[in-house]
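If you scroll down you'll find the structure; I have some questions about it.
Here we show just some of the chains, and they stay where they sit in the whole.
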């Protein structure tokens, strides 16, 4: 069930049965020579919607521009500053809390988002924590999960791409986007075959270290079929992981 | 051409031919008994992508949560505060400016966004305006257009829905979303047939005045076929309007 395709009355009905929601969150940033700028938003969106279709879990709209300052040296990247992103996550969360949602599961597609999302959680919790005990409003419970860290998914990706999975513009994530948008496949030779690795600092430094944008990966291995396998496995794992989140004390 | 499905190198190539981009911007908010929560994001997205496919104009990712505080009394609505939205629009715009974009055309789907978008433009321009004349960086040029105000589109909608077009959860916008997502159509009887009208203040007040969320509309007239006509006409008008923006001195 997608929030964007539901009416408010359908959400009211949903809330009678569940106080939880999954919100895909990603980034708009370069993903190397054959990867899509939308990769990090597309991956959690596609997996989450697949899971939502199968389970009836409510899937929110995708938070599609995140923390990507280090990619700004490559055209098409769009980034929020962390302080802006914290403010936006605060507003999204408080909007959902207004309606009675109590547990929000942020399903993340971009490693560079994790620190800012976690900081935003503290910013949101702080709204309750600075008050004396006994406040009568129910605090939100927030969770973040990177799709590639769902149980079983890391090993699946490693088994499909034993060499050249990498850590940015990975063979897996490019596969997922090719599955989602087969017409967007790009046939680009990689040089070097496997990209270098190194630390992530500012945008100019990033471009010097990683001239075509990839880190440690050979995404020329990506195919829609690999992507299909990952999406299906990840959607299944997501449903289980989210159920655990809802059930957690 | 969609930015989310392009690689950074494709954007580099695009920038050699054009310094402009269209960015759909909408909202996530209730749209009455048979309207989708994503309506205001879906409409500009669908029209812009249609235009992009036909013309090769670059279409950015959709800014999908906007200024919707007045709809927070209805479940599923997600809103940014204006101050947050200004910060986010600033970051999006400055990211695009980094790459050499010089003209950004925000293609808007939500009347409640217009003041905040316009204020954000001033916040962005101010970055240049507070400096002494002679600064050597090229200022951005920003434009906002509501899709229903494109030349010819208002009259088209009025001709299709001579009665009950309304101003929120309009018959036209619901039609566009039904065309985009036919499976999401909802068959709900409207009572009263045509919704009341009135001023827009805070969320509780809004809910009292407009109990099912609509303002002045009878969206039960919406059909995918009406939507198709609007999308096709609006995409054509968008291309022309955007060309005018690019060409403007």
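As written, the chain order gives the labels A and B, with residue 1 at the start of each chain.
To be clear about the criterion, a residue touches a chain if its C-beta (ideal position, glycine included) is under 8 Å from a C-beta of that chain, and two chains touch if they have at least 3 such contacts.
Treat the numbers as computed from the prediction; the structure is a model and nothing was measured.
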Whole-complex count of the repeated chain (2 shown) stands at 6
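Heads up, the rule we're going with is that only the chains that are shown with their structure count from here on.
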Overlay subunit A and subunit B by their C-alpha atoms and let me know the rotation angle in degrees, rounded to the nearest 5. 180
Report, in whole Å, the distance between the mean C-alpha point of subunit A and the mean C-alpha point of subunit B. 24
Which subunit A residues qualify as touching subunit B in the complex? 2-12, 15, 28, 30-38, 41-42, 60-65, 72, 74-81, 83-84, 87-88, 90-92, 95-96, 98-100, 181, 183-184, 186, 188, 213
